[in-house]
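Excluded from the complex is one protein chain; the other protein chains are retained at their positions.
For chain A:
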Amino acid sequence: MTDPISLTAVEAAAALRRGELSPRELFDAYRQRAAADDTNSFTWLADDPTTAGAGGFGGEDRGVPGADTVLAGLPVAIKDLFCITGVPTAACSNLLRGYRPPYTATVVARLQEAGATILGKTNQDEFAMGSSNENSAFGPVRNPWDRSRVPGGSSGGSAAAVAAGLAPVALGTDTGGSVRQPAALCGVVGLKPTYGTVSRYGMIAFASSLDQAGPISRTVADTALLFQHMTGPVDPRDATSIGWGGADELGLPTAERLDGLRIGVPVELLGEGVEPGVRAAFDAALRRAEDLGAEVTDVALPHARHALAAYYVLAPAEASSNLSRFDGVRYGNRVDADDLVSLYTRTRHDGFGPEVKRRIMLGTFALSSGYYDAYYGRAQQVRTKIVEDFRAAHEQVDLIATPTSPTVAWKLGERVDDPLAMYQADTSTLPFSLAGVPAISIPCGLSEGLPVGLQLSGPVFSEQRILEAAHALEQAIGFDGTPALGLDAVTDGGAANGGAA
């Protein structure tokens, strides 16, 4: 019997459906590794005796999914930003520490209906605000490739858990790059779908016009498998959700060639700040694409360089409004006071971490009387220009390629005192977020022994084309993720201990 950890999610789900692998066996294999984790990727694990009633196998005591379901018991790690009935959900904030939601996010419920079980909740930057997972009330996550380095953020726990073989697949969220950038820094695959294709109901809101749930996995096909069951019909509980056929319309990718595919490279996103090693791995990936038959050309995104400024007005503005609900009245933790306003202000002072406070202040300022037009109004106009840039670019090319992150994973603590340096980690992902288009990050090589991500993006609803191209490139590149996986046994047939200490 092969070590179940070494199976891809597609392979594991097939083995579960055929009855060659039991859901309990697969769950226990990952649960055991996750319990022995030294990357701090999880904030809570299912089947935890201290959370009886909420933490039964698969969460919510739902019982074991049948072999007649597609995922048939595949364990999924869920970012702490998603509500699951009775399961501790804190968005990694002290303000919500201990909160047990009375409802489950639609995307989680859809995965459960497809047969997924909940393995645990993963660490993240508080309220998804950060690019290094150092803004977590549950402590930073360590990168499985080098434990002195950050995993990226904000879905750092989800990316690290998948990279380290603690979960077969994970759910993350991406507002400005929070699925793609940690996937890149941890050497795994991450997809930010077209805005609206996955319901946001039950996903704690950061910036509602940008937030989107996305899968993180070790292979492109695994990301496709998860995404098939995340999307679906319009969710009446999310007015911005867009109905899509899910598994009926999206297939698992099989492409081996890229003949006729036009890939555009925006020069605006390859300027200063891109490390030479990242550039080299990116250029090598483009040559692979040409070898497979793609045509690589330059393309212009003239307003992309303004995306950072527009994003850091729009996202904090929306956050300052969304986070007003955390006032110590209906849920979460409270600091008692004699008067109501002091109850609000002290609760928020003690509950929020420094970066969340900074963004609430920034957003409140940008929306305040006298500054609204100069900041929020202009940022929305810049977003229009960026949307137009992408539309024009896609009249010339099918897909757009960039490095996902201008750098590889940096040292823990290196940027914590410099918010701007931290914000600049997302320069390559932000324009795509503002345009609302889908984008994937796949590992395309190493620089200084650390993973480099390739970002591939297309027009809205072009997920299938992106997944096919990413799959063909993945096969051609042959990235080796085993150093982070800690599974020496994978290549020689598998051992039962799975590396759990």
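The rule we apply is simple: contacts are C-beta pairs under 8 Å (C-beta built on N, C-alpha and C of every residue); 3 or more make two chains touch, one makes a residue touch a chain; residues count from 1.
Note that in this section contacts and distances are computed from a predicted model.
*Asks:* Between "Aspartyl/glutamyl-tRNA(Asn/Gln) amidotransferase subunit C", "Acyl carrier protein", "Xylose transport system permease protein XylH" or "ATPase AAA", which matches the UniProt record of the unshown chain?
*Replies:* Protein name of the absent chain (UniProt record): "Aspartyl/glutamyl-tRNA(Asn/Gln) amidotransferase subunit C".
*Asks:* Which of these touches the unseen chain: A:R383, A:R415 or A:R465?
*Replies:* A:R383
*Asks:* Among A:S320, A:S405 or A:S428, which one is in touch with the chain left out?
*Replies:* In the full complex, the listed residue that touches the missing chain is A:S320.
*Asks:* Thinking of the whole complex, not just what is shown, which of A:L26, A:M203, A:A255 or A:A435 touches the missing chain?
*Replies:* Considering all chains, including the one not shown, the answer is A:A435.
*Asks:* Residue-wise, where is chain A in contact with the chain that is not depicted?
*Replies:* Within chain A, the residues that touch the unshown chain are 99-103, 194-196, 209, 234, 236, 239-240, 242, 303, 305-306, 308-310, 312-313, 320, 324, 327-334, 337-346, 348-349, 352, 357-358, 360-362, 364-365, 368, 374-375, 377-385, 387, 419-420, 423, 434-436, 460.
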